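Partial complex: the chains shown occupy the same locations as in the complete assembly.
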Amino acid sequence: MLAPLTPVAVLGASGYTGGELVRLLLGHPSAELVYLGANESAGKTLGEVHPYLAGATGLTLESLDPAAAAGRAEVAFCSLPHGASAVLAPALLDAGVRVVDLAGDFRLPADAYPPWYGFDHPASAWLEKAVYGLPELFAAQIAAADLVANPGCYPTVAALGLAPLVGVELIGPGSILVDGKTGLSGAGKSPTDATIYAATEESVRPYRFPKHQHTPEIERALELATGVLARVSFVPHLVPAVRGVLITSYAPLSDGATTESLTACLAAAYAEKPFVRVQPPGGMVDTKRTRGSNLIELQAVADLRTGTAIVAGALDNLVKGAAGQAIQNFNLMTGVDETAGLPTTAVYP
Amino acid sequence: MLAPLTPVAVLGASGYTGGELVRLLLGHPSAELVYLGANESAGKTLGEVHPYLAGATGLTLESLDPAAAAGRAEVAFCSLPHGASAVLAPALLDAGVRVVDLAGDFRLPADAYPPWYGFDHPASAWLEKAVYGLPELFAAQIAAADLVANPGCYPTVAALGLAPLVGVELIGPGSILVDGKTGLSGAGKSPTDATIYAATEESVRPYRFPKHQHTPEIERALELATGVLARVSFVPHLVPAVRGVLITSYAPLSDGATTESLTACLAAAYAEKPFVRVQPPGGMVDTKRTRGSNLIELQAVADLRTGTAIVAGALDNLVKGAAGQAIQNFNLMTGVDETAGLPTTAVYP
């Protein structure tokens, strides 16, 4: 028997993540797309905003209107700029719509917003009810949630790689260093001097450190998962690619830990998780093997000479790092198979 | 008055580094290329091996013969696979030819070769006389040396960024984590499954860690420059680019150190160095701005929240990371201007 269709809305459909949400939802077996909202692109057809989606649906983009969305949808995906969801999502929630928010607006404690995002949070009551939507770690809470804060791309990789090891103390207390590399789709669709092809090809660049807003989110995700408050220093880098995030984390290695014990810990933690591929010792993660899929690859190595645990992870930032993970959360929230509508194989090469 | 021409030989002219050496030496005002040696490519013209150099010189590649090279050249550049220079360079040196070796064969103490390179060093007497050829740190020794071990690309960036800070204890003792990103020219000219375009575009991958042979070299360079023995954990990554190495190093920040004091220390250390560009606070390094030049860009940031010094550096691995630096060493050895024959401006974009 087929699952009944759940009517869903996408608020913020004009960016790369919005487009990926629409693409995946159009192929989802138990979701029916009933509302597409946008700001500047309101009134345009989907094909005008995303030419590669021309003809995929008859919907046109409407202006952002929570009431209109709430009148049609049971679940809403908010893929809006940081700060906009915090204003808009409460209206959806108050109208009884369950929300998966893809911005950073419901991921941190209220007091973290001024220093890291530059605004005072306008909806702290809802913020307290939000569930951090990392499905491999918090499935039960997500299933019951009205408001899911879909994680950032970097925190998804860092937390899934580190949390099981921190949890069993294979990684000792102390500071964790997180080095991130991302393709350009993470920088969004608006053209800038920094994102044009001529300035990007053959360019490897760190950016916005040590102030990147994913820094406290990595700390928060680890604390939520393990109760341990680690201090994270995070440096993201732009590399010449479109999709793909690779994280290399460095942490103090506990006595007696080995590459084998680190690997076994990760393998056990994710044995039943359909999207996590833990590499065996000697196997190296590769963003390209995840592209277009909801997969994440993880690898852990003990550098015994220096007492360092090195944990690397790779995913497609628009799928497992954004739209795909949001749909994975939707699947948990609506009780359908966790993999429904989500590719488990990369488009390769 | 023009400097007299020094006759020079290149042993190992068929790889990417060999080609870059030839290209730069052909335009060098005080070097005259008199011998090109190769192994499998012996007998071919330069244009057959490097089509982009067709017509640039009448020399053809000869089989590798130290005696022949020594009969014509005063200085030899050895750009051979690891292990080959250690066998071949002594014959050149014994014949009175000064050598700049671009392999790893003379960079480490003898006891480091079995674990990191997999061979027993066959010429330990010469190894002890070798000078580590990082011109910004060891100019005087290089000028007087008969045998210069030209540094690896990663250690060049890591050591130039870290040494001044370690030297004045802005970075405290303890472990240093070095995260490297490189383009594909560093992987050489021989085609492999890992280096074809279809497997490389959109691929970000760590490789060969924690066993990469540049790990002990970074430690050695820091010790030579500062007397401090640091423990380095090093993870290199391949990113979709041809030229360019970016290193992000993480080290314990000493009390009171700030982004400004770190930056000032680097700026003072390299104030007179023509190829080093220290970025001001807020400036971010970029491999693309060094491409085709002998420049290195450096940047230091104090992450006060976590007590971490973050030092980033970028260069063109084939120029400042290999052939250009070798010529910079040649310039010091022969007493000509340090910048002779070396581009100080990138080819951009």
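Here the chain labels run A and B in written order, and each chain numbers its own residues starting at 1.
Just so it is clear, contacts are C-beta pairs under 8 Å (C-beta built on N, C-alpha and C of every residue); 3 or more make two chains touch, one makes a residue touch a chain.
Just so it is clear, the structure is predicted and the values come from calculations on it, not from any experiment.
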Assembly size in copies, with 2 chains present: 4
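In this text, only the chains that are shown with their structure count from here on.
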Chain A and chain B, separation of their C-alpha mean positions in angstrom: 39
Quick one: which bits of chain A touch chain B in the complex? Just the residue numbers, please. 175, 177, 179, 181, 183, 198-199, 201-207, 209-210, 231-233, 235, 237, 239-244, 246, 248, 250, 284-288, 291, 299, 301, 303, 305-308, 310, 312, 314, 349
